[in-house]
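Since the structure comes first, as structure tokens, the remarks are kept for the end.
Every protein chain but one is kept in place in this view of the complex.
As written, the chain order gives the labels A and B, with residue 1 at the start of each chain.
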Amino acid sequence: MNTTAFCKLGFAIGLSVLTTFGCTKKSDTAANNEIVIGEYGSMTGNEATFGQSTDKGIRLAIDEKNAAGGVKGKHIRLVVEDNQGKQDETAAVVRKLITRDKIIALLGEVASNRSLIAAPIAQQAQIPMITPSSTNPDVTKVGDYVFRVCFIDPFQGSVMARFTHDNLKLKKIAILKDLKSDYSLGLAEFFTKKFKELGGEIVGEATFQNGDTDFKAQLTQIRGEQPDGIFIPAYYTEVGLIARQAKQLGIKAVLLGGDGWDSPKLFEIGESAIEGAYFSNHYTTESSVPATQEFIKKYKTKFNEIPDGLGAMGYDAAQVLIAAMEKAPELTPAAIRTAIAQTKDFPGSTGTITLNSERNPDKEAFIVQVKGKGLKFVTTISKP
Amino acid sequence: MRIALILPFLIATFATFGMNDYTQLIVLYIAINIILATSLNLVNGFCGQFSLGHAGFMALGGYTSAALSMHFHPFDGAFQFLNFLIYALAGGAVAGAAGWLVGLPSLRLKGDYLAIVTLGFGEIIRVLFLNTESLGGARGLFGIVGLHGIDLFGLQLSPFFMSCTIAYLWASFTFLFLWRWTHSSFGRAFLSVREDELAAECMGVNTTRTKVLAFVISSFFAGLAGSLYAHTTNYLSPASFQFTRSVDVVIMVVLGGMGSLTGSVIAAIIVTILPEALRPVQDLIGIDIRMVIYSLLLILLMILRPQGLLGGKEWSYFLDSSLKRTTDIWRRYVRRPS
Partner (left out) sequence: MQDFIQHLINGLNLGAIYALIALGYTMVYGVLELINFAHSEVYMVGAFASYYVARYANLDAKPGIVSFITCLVVSMFVCSILGLTIERLAYRPLRNAPKLNVLITAIGVSLFLQFAGQAVFGADPKVFPEVLQDSVLFEWGMIQLRLFDVVILLVAFISMAGLHFLIQHTKTGKAIRAVSQSTRTATLMGISVNRMISITFILGSSLAGIGSVLVGLKYPKIDPLMGMMIGMKAFVAAVLGGIGNLPGAVVGGLVMGVCEEMVVGYLSSTYRDALAFGLLILILLFKPSGLLGKARVEKV
């Protein structure tokens, strides 16, 4: 192609691109009778079900409120962005939500790693952020604009340690953790501390990276230490594969985990290998609390499936935000922030939520066991 | 030269007042990409060595600069921006040193092999930073200091204005430096190495030194770009320096034309804007089709127009010829020969 032809083609393309680009630049400022809220999560990627379930829970809450007339008579518009499970994508989409969509509040995420990226951005822009399920304690430490509605890992680690030691009476535990995840490293650390305090012994530790598919080497090494149980504080995709390969290697130890296991895909990936394993979770479908059962009913009606913990947490996070917006004297980020901080005795589907001075709630943990394609409730622990 | 000095301020002023936050970020990225593209063109285009590891050098520069900024601030107050001069130069220096290390083995390898080694090198750098906890590891490094706004004779200059100006000043500096370099005897040495190494050696060109020099200079500027990136986005993570980043820069170089500095500048602008300009398409269709179109364009480019936009020549060439045509017409029809 000669230069002139190419240049003409390039010019034509460039012009059309610029026009489309230019058009969107001058576009919509939020209509005056609308509240814009942003949501970011991992709708695709390794932890896709986290983002998808949370999104469903959030939508349930928002649609419910909109049907009832909205907040202060205004319709709530939810802008959802997928961070594809990637860290720099998270930074990009959160920035976009804040600057282009002009949100006044932010909901997200599940994975602590990515919440830790979004939090400073939200804090700096002074937009209140509520994370539904990030359990790493550092997330809310970022600043006073960051809140959460779930328990934190020091609590969760201790809970699992106590359950493993007192209820299951296991003395020798090996740990297999994800190097790339703050959640995994933190939870492993807190579990180890409490377990040793209770008199247990950590016989081995191995690491892997999020995205790995082969764990044979690490599991062979762990097998050599002959543990009673293996604590795997990681996310469901890797956990499923690990369980499978552990079974293939003939490992008979009990598998233990945390809330990162909660996903319908866990059973699909882990199959029979994950049967009988225990993990700590934010909620259980067998709870007799009315708020929980009501939520499960509404979720089933709308989405035709039983909600997992992430869905419930998403619902609660959105509800807390909505309640705060109703209570706030005016709909500005600062006023909303103050209202969220004052959340007290909120009847969430996962328990009563009162935010303490560190912007975390004090909640109970439910230990569940994998049975077939579902989870069976084992016990509740509120003080490890 | 004068244009080069004034232009950054003009761009910065326009950008600060004429655009929203998001577009401002893009303007900054354009500056960074210009530095990356022109510096890579030096190695790939002028010297004919195929390097696929540019992202690694950028990472080195960025992390060095960030690490330094965490511990070392000699200047304060109004002259704070001089700090950043030091950080940038340090970043560039470290990257340049790495370029020297990579340049050495490059002597023996040709074409494909060199590409793979540089790719491998880039990845190793990334994995090293991934495992360096003190620099954030996998989670990344937050809160890197950025330029602060200053009060100049009562005029409030925002942080963005400062960042933008500095970024474009560096970009101009890079462009000028490389322009002078390639139009000197050094530049001709580079070209000779590209055309026929054996012949160049026979003519007395020290091909070893030339190639290593190419790597060092290009990686110095990549490090500079990395430092800019670190201080303007205030966040670094190994994930931003993957192989895909190197490929992005290669695309810019190829699109603009290997051996054409102005081409690289134009291509850098296009490649930075394109994904953002295509966002409405993504919103329309719902799936991320931007990158699909992007890679398709690359393939078509290589098949239909491999010499790139400017075909290895500089913008002045085209300007000259169109200028000539215009003056010809003027002379022939307007001014009657007396």
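Rule of thumb we're sticking to: contacts are C-beta pairs under 8 Å (C-beta built on N, C-alpha and C of every residue); 3 or more make two chains touch, one makes a residue touch a chain.
Every value quoted in this text rests on a predicted model; they were computed, and no experiment measured them.
Undergrad: By the contact definition given up top, give the residues of subunit B that touch the hidden chain.
TA: Interface with the chain not displayed, on the subunit B side: 50, 105, 108-109, 111-113, 115-117, 120-121, 123-124, 127-128, 131, 198, 244, 247, 250, 254, 287-289, 291-292, 294-296, 298-299, 302-303, 306.
Undergrad: Please give every residue of subunit A in contact with the chain that is not shown.
TA: Within subunit A, the residues that touch the unshown chain are 44-46, 48-49, 84-85, 179, 206-209, 212-214, 216-218, 220-221, 223-224, 237, 241, 244, 248-250, 265, 268-269, 271.
Definition applied: only the chains that are shown with their structure count from here on.
Undergrad: Please name which positions on subunit B make contact with subunit A in the complex.
TA: 20-23, 25, 138-140, 142-143, 233, 235, 237, 239-240, 270, 273-274, 276-281, 304-305, 309, 311, 318
Undergrad: For subunit A, which residues count as touching subunit B in their complex?
TA: So the residues of subunit A in touch with subunit B come to 1, 3, 6-7, 10, 14, 17-18, 20-21, 23-25, 86-88, 91, 95-96, 98-100, 113, 116-117, 120, 179-182.
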